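Contents: one structure, followed by commentary.
A single protein chain has been omitted; all remaining protein chains appear in their positions.
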Amino acid sequence: MHQLISSFEGLQGKVKGINYLNDGVVLVDTTPNSLFDVVNFITRELKGIFTVIIGVDAREIDGSFHNIYVFSLDELKKYVLVRVMLEGSDPKVPSITPLIKGADWSEREIRDLLGIKFINHPDPRKLIVPESWHDGVFPLRKEVSYKLRAHGPYEPYQPRRSEDVIALPYGPYHPLLHEPEYFELHVKGETVIDIEYRGFHVHRGIEKLGEARLTINQIPFVAERICGICGYVHSVCYCQVIEGAAGIEVPERALYIRSLILEIERIHSHLLWLGVACHVLGFDTGFMHAWRIREPVMHLAELLTGNRKTYGINLVGGVRRDLKEEHIDKVIKVLNEVKEGYTKFINYLTGVREVIKRLEGSGLLPRTEAISYGVVGPVARASALKRDVRVDHPYAAYKDVYFKVPVYNDCDNMARLMVRVEEVFESIDIIKQLLDKLPKGPILAENVEVAEYREGFSAVEAPRGEDVHYVMTGKYSRVYRWKVRAPSYSNIPALKVMLHECPLSDAPLTIASIDPCFSCTDRLIVVDVNTGKRFKVPMRALAKGWRP
Amino acid sequence: MRKRLQLIKEALSIGVVTRKYPFIPAEVPEGFRGLPQFDASKCIGCTACGNVCTPNAITFVDDTSLGIRRLEYYLGRCIFCGRCADVCPTSAITITKEFELASLNDRDLRLVIDIKLIKCQSCGRYFTTFRHLNTVAGKLQEGVVDLVNICPECRRKLALDSLIKLGGLK
Partner (left out) sequence: MLTNLLAALCVIFVVLLIPIIDGFERRIRARIQSRIGPPLKQTYYDLVKLFRKELLIPNTASRLFILAPFISISTSITALAIIPYTLNNSIGFEGDLILIVYLMIFASIATLLGGLASGNPFAEVSSSRELTLVMASELFLGLTIATLAVKYGSLSLVKISTAIVVSPSVILAYMALAYYAFIKSSRTPYDIAEAEPEIASGYAIEFSGPLLAITILSNLMKRFIASSLFTVISLGPLIALLTMPIANDVLRISVNAMLTILLSIATYLVLGSISTTYGRYRVRHAVEAVKKCSIMPLISLMLALLGL
């Protein structure tokens, strides 16, 4: 512990203060001028990997805006939060995007939502708010009501491409699109050289909602609905943050129950992804069978928690539903059947040679790029980065179980598939260990009291990667600032690298392999850089070998 | 090739896994969170459920002209979390296993419970419901019970007055 603080002594004068937020999180205060030095020190000397930047409108507390830069030190098992205070009337800070590519989206988001200016940021376009949003209105500032909609006249999105291409607006709300987002692939002949992505069309303003009208114990239910597949992860992470900030001790049995449900979620999420990947490759039989194997897991979740997906069992301080004795036997029986069916399925999958051939060698993400973008989850583990929050920053009951973290060096789509395949086996094993050691006792902490203006920070390993929450508690049992960074947020920008020099028919598969939280049969725009023509192509057609 | 044929054989031995719902009734396990059922005879109008409801599916409105507190439950907003049943002090809300709740008529999705409000004996404002008052009164000791019919503001004034009298201040 002290070792980490003492290592900062080299930056005397640049660091204003340094202390512990809780056991695994260190908060370092610094000034905007020294920001680069501190960031360089953390990324080079301490080998920290960039996670997210959090912006807080703290003008009601101390008249300033806070920018918190989060880095993960995997080997030392710590998070370092670097906080910079910016003046409330005209907040400005130099951008770290030239140093760290992963900071691109975080800074644009803070610029859109809080109005903080980032000097030298290479991309001045809006990220979160629509193009037609009024420029001076920053939604996350405290004076803006959560019911406000500030639209101006429609303005089209201006994608960036090289000079010899004609600009044509294709909106995301198009009758042909399955879901509202927008991909643009820049193509030379048969290989993709660049990609433009415009998302956030279904930005629901959950963070603002959490601050505006929800109490601390109502937020876990909203957090669960952030994601349609891995919602429980957000609920657990949020509860952990509040418990850390308020110093609440969660009973052990509750921790075990939480870990159990988290692993069940991981199993069903990976099986879902496996089915979707098979479907993108045209192997519909695989899709049907993967989901057939997944169905008993959903029944299990319904039996244990009362619902197939939105479990609703988390409260700050523990869980509200206990695990009955007769359920435990059922869990083990179902898991054994699932494991059997799953092993057979993987066996068949390896016999379908055309599927395997398409997965190997496509969508490469080299390790250095992976570090620069700060990718998480199976994407990182397939690029030789041993990152897993359950091991690096243990939470819930993961300290008490033994499991292997699969890491592959191939950096391609096949590696990502193998990582997920192995993780299902590991999850089944973890659940059995948890059930073996399940302690007796209460499941919810009594007399939960949360003090005002305390900060908390926590991370949880979702099926897609590291999910991070930050909370500053506020008055009257509410939160002052709640920040969520889902794992796909870090993984999607890395598509630029994965799709570089990638043959066009592998593009849909690559996009599906990072397991983003949207359906993968999306429409893409393919731009032929040589002729400047644009074509609307469904992903399925690309997967079948469409060429411009 | 052999593996492919094995796949066919395996699939045929597993058979069809499609459940015949809705042509057979759905099976949901015990503890499934479905529609909350309100027992109006037990409700005391304490608004604990309204406080805890995340999407504001349960809302309370005090109607002073009629002298009632109205609980409005709108199924359209309910997320079936079951928190209302957790916090209800009289167990007036139970969570059933019903989930087939679609209707063509919006009125089917709304439920209303009216509970009579009681006036403060001192200032005459409505401040709580009869039933809530009775429930609380049942748990208080002698001597304090008489103060129960007075609203919190008047009670504060009374307390201050008696403090002044005790302290001998004018």
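Chains: A and B, in written order; residue numbering restarts at 1 for each.
Keep in mind that, in the parts below, contacts are C-beta pairs under 8 Å (C-beta built on N, C-alpha and C of every residue); 3 or more make two chains touch, one makes a residue touch a chain.
The structure displayed is predicted, hence computed values, not measured ones.
Novice: Touch as defined at the start, partner being the missing chain; which of A:I5, A:V352 or A:A384 qualifies?
Specialist: A:V352
Novice: Which residue from A:K208, A:H289, A:H393 or A:R485 sits in contact with the chain not drawn here?
Specialist: Selected residue, touching the omitted chain: A:H289.
Novice: Among B:I8, B:A40, B:L101 or B:V145, single out the residue that touches the unshown chain.
Specialist: Considering all chains, including the one not shown, the answer is B:I8.
Novice: For subunit B, which positions touch the chain that isn't shown here?
Specialist: 4-5, 7-8, 11-12, 14-18
Novice: Just checking the interface: what residues of subunit A touch the absent partner chain?
Specialist: 278, 281-286, 288-289, 292, 352, 354-355, 357-358, 505, 533, 535-538, 540-541, 543-548
Keep in mind that, in the parts below, only the chains that are shown with their structure count from here on.
Novice: Between subunit A and subunit B, what distance separates the C-alpha centroids? Give it in angstrom.
Specialist: Spacing between the chain centres: roughly 35 Å.
Novice: Note which residues of subunit B are touching subunit A in the complex, please.
Specialist: So the residues of subunit B touching subunit A come out as 2-4, 6-7, 10-11, 14, 17, 28-29, 31-33, 52, 54, 79-83, 86.
Novice: Which stretch or stretches of subunit A touch subunit B in the complex?
Specialist: Those in contact with subunit B are residues 214, 217-218, 221-222, 225, 285, 289, 292, 295, 299, 302-303, 306-307, 310, 312, 320-321, 344, 347-348, 350-352.
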